[in-house]
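Working notes for the structure below.
Of the protein chains in this complex, one is absent; all others appear in place.
Letters are used for the chains, namely A and B, taken in the order the chains are written, and counting of residues starts over at 1 for each.
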Amino acid sequence: MIAYIVRRVLYALPILVGVNVLTFSLFFIVNSPDDVARMHLGHRHVTQEQVDLWKRDRGYDRPLFYNAGAPGLSRLSDTIFFDESLSLFVFDFGRSDSGRDIGQDIRQRMWPSLAIAVPTLLLGVLINITFALIMVFFRATYVDFWSVMFCIVLMSVSGLFYIIGGQYLVGKLLKLVPISGYGGGWSAIKFVLLPVLIGVVSGIGAGSRWYRTIFLEEASKDYVRTARAKGVGEFAILFRHILPNALIPILTGIVVILPLLFMGSLIIESFFGIPGLGSYTIDAIAREDFAIVRSMVFLGSVLYIAGLLLTDISYTFVDPRVRLS
Amino acid sequence: MPVVLLTDAFFFALIALTAFYAFYVARRPHLQTAWRKLARDRSAMVSLTVIAFYFAVALLDSIHFRPVLETSESGEAVYSNEVVSLFDRLVSPLGERFEKTYSEPLAVHAYVKETVEEGGVRHRVYPRLEHGGAGLGDARRAAADIGWRAAAWGLAGLLSCAGLLLLLCLALAGPGRALRALRAVVCNTTGPPLRAVAITVTLIVVAIFVVAGLSHDYHVFGTDKIGEDVLYQALKSVRTGFLIGTLTTLIMLPFALVLGVCAGYFLGWVDDVIQYLYTTLNSIPGVLLVAAMVLMLQLYMDQHSEQFNDLVTRADMRLLFLCAILGITSWTGLCRLLRAETLKVKEMDYIDAARALGVARPLILLRHVLPNVMHIVIITVALDFSGLVLAEAVLSYIDIGVDPTMHSWGNMINSARLEMAREPVVWWPLLAAMVFLFGLVLCANLLADGVRNAFDPRSEWNPS
Partner (left out) sequence: MEPLLSVRDLCVETALPGRRETLLRDIAFDIRPGESFALLGESGSGKSLTALSILRLLPDGLRVRRGAVRLHGQDLLRRPEMSMRDVRGGSIGMIFQEPMTSLNPVLTAGRQLTEALGLHRGARGARARDAALQLLDEVGIDDAGRVFASYPHELSGGMKQRVMIAAALAGEPELLIADEPTTALDVTIQAQVLGLLKKLQADRGMAMLFISHDLSVVAGIAERIAVMRAGEILEQAGAGEFFGHAHHEYSRRLCTMLPGLDKRGQSLFDGARLPPPPRGGERLAEVRNLAVHFPVRKGLFKRIVGHVKAVDGVSFTLRRAHTLALVGESGSGKTTIARALLGLVEPTAGEVHLAPPVAGGARGAADAWERLRRSAQIVFQDPFSSLNPKMQVGQLIGEGLRTRHAVRGDALRDRVAELLAQVGLSPDYMHRHPHQFSGGQRQRICIARALAVEPELIIWDEPTSALDVSVQARILDLFQRLQADLGLSYLFITHDISVVAYMAHEVAVLYRGRIVEQGETAPLLSAPDHRYTRELLSAVPALPAFAA
């Protein structure tokens, strides 16, 4: 088990290097730091001095990969690639283009993100599985047919509509909860309620249909027929036989996104003014603060790979056939 | 003078490809089983009918040209600088009649008060619209006028549909059997669900007649902030949505196909490299990757604005790049599916038989593997379409989608965000965008459902 985890972490390294090189080339080679500086300074009437100053402030005036002018090892270390990209591997995110400490921001902003994302996920999974089980129980009847239709309709509505419509209906018309904002401590609940509700509702369509497909596939397997031939009741078949087997794909689908919950939901957070990592990213995109976007891309991949590892480990708990070696 | 934008070219290429495939399948009956099954699926066929109308709008809107301004005496035409599409011409003057600012659907008055001087006295009134209900003398008769026009045009639509159906029966079944064919359609005894399709066509045509009849004198979906007709905007957005949904797939398909099949067939280091590639791309959260790429693209286009001088070309290039970027982020899913399916096909005895006969590897891939994984491609293309159309809306909403000057549902929703916060609320641009978006996505989803049922050998309606 330990050896397996070590091996997986070692496997992850080349992937992170790949992500790193990709983002580095996107942000520093496709467009030179000069271009970025001009854009930030408003590129109409910018003198070269201003550009140079902007670059010097952020350390972008050094060579990309190899600093011939520096002594010894710092020929490699005193470069943009070393400082801006490799330092990410020790989670040193550096400063944003507007001068803020990104690491500090991330530590602060991940909690509101989690406060939205975790309840959304848990509640969503619970509701979706329940709905899917109902559909499977009534399979090949009109209940099933119209439930599937209902799901397709739900998933055909743009997520934006759920957000805008939900905010308008619940926040503005019914005035049940504040439209947007966030507070510390327990007062956060009233701000969290609506985003969570909208997050859950917008996921029902696709989610429960997916679970239904998984359940139906299990329901058609031979062992279900064996259980029926043993005289096991329909409910027991659903909960004792189908559900544990279906949990394998379901759980692994969930586990892989668990770490990504830290990143929060981009749209929902920015719309409801939640000071989480999602809105942080959106703001950075809007302000074209590439240092933050770069950091978030790296963080996202690290979390995704962590999710893959967790998935493999979770297999051993739900599937007796899987042994990590 | 015809103008072919890059996206137009790709779109036409896509249509040609589809036509080629249809021709290919039409000559091979064994490939038709799944399509025949799809043709009997009622909800899929109804959806396909609706999508066909969307497609028609997208196609008409993709035929661009510069209109002739005047013809000089020597016979040489002088062309306008403005690029318009066939669709613009068809619905003209829908796109050219601007009000001052917001107006409600079918309104005759503006939505905001204006100060008007009348005989030296200043009033704050809702002024009459310039075009909405312009032909009307008395504004109070608007409701009756609208009702009368809608009924008349609706009836006209109904009659023309009935006529069309009769003509089709006559043309296809011959004069002797026309009545019998008509009865088969009406009693729903045809193989493909022709009655449902006929009803759908009728409903849409009637709606088009009513809307077209009304929009001549009214703004059916109102006007937006700058006074542009919202119906026109929503219709122009069809092309954007349709293109994003199809071109993205077209761009990513070759990569996913070649890499997925090669990884699954050759295994070994080829597989390692390809898996590394897509795991790396997959590990970056999709939106972030798109955001990073679009930001870079935006910056590049800003810095090299001399290459993108023309506003239309610029927006068009951005659309194409967006499709490419979405393609880069979305090929991994299909690639993985194809790899898995190729692994399965590779285990089939017919591959071994071909190897034992000494058939060359490229030929095995082309003749034995590719045709047997095509169903995955068709299912994925159908499933991805709706997701991509929805993605366009979200991306444009956070300003990393299509060009802000381009008509798109995402841009409409983006501006609606502020409009919903106004008092009183401006709700119709959002509603219009949502209705058109929902219509397309719902039909695409239903069609995808049908396609999956028809093509997936493991699907639930295939008990064997």
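What to note about this one:
Here is the rule we use: a contact is a pair of C-beta atoms (placed from the backbone, for glycine too) under 8 Å apart; a residue touches a chain by one contact, two chains touch by 3 or more.
These numbers come from a predicted model, not from an experiment.
The residue touching the chain not shown here, chosen from A:Val6, A:Val30, A:Met149 or A:Ala286, is A:Val6. Among the residues B:Leu166, B:Leu311, B:Met348 or B:Leu418, only B:Met348 touches the chain that is left out of the figure. Considering the complete assembly, subunit B touches the hidden chain via residues 29-31, 33, 348-350, 352-360, 363, 367-368, 371-372, 463.
Subunit A meets the missing chain through residues 3, 6-7, 10, 139-140, 221-223, 225-233, 240-241, 244-245, 248, 318-321, 325.
By definition in this document, only the chains that are shown with their structure count from here on.
With each centre defined as the average position of its C-alpha atoms, the distance from subunit A to subunit B rounds to 28 Å.
Within the complex, the subunit B residues that touch subunit A are 276, 279-280, 282-285, 287-289, 291-293, 295-296, 299-300, 302-303, 386, 390, 393-394, 397-400, 409, 413, 416-417, 420, 425, 430, 434, 437-438, 441-442, 444-446, 449, 458, 460.
Interface residues of subunit A, counted against subunit B in their complex, comprise 14-16, 18-19, 22-23, 26-27, 30-31, 35-36, 38-39, 43, 152-153, 155-161, 164, 168, 216-217, 220, 260, 263, 266-267, 270, 281-282, 285-286, 288, 290, 293-294, 296-297, 300-301, 304-305.
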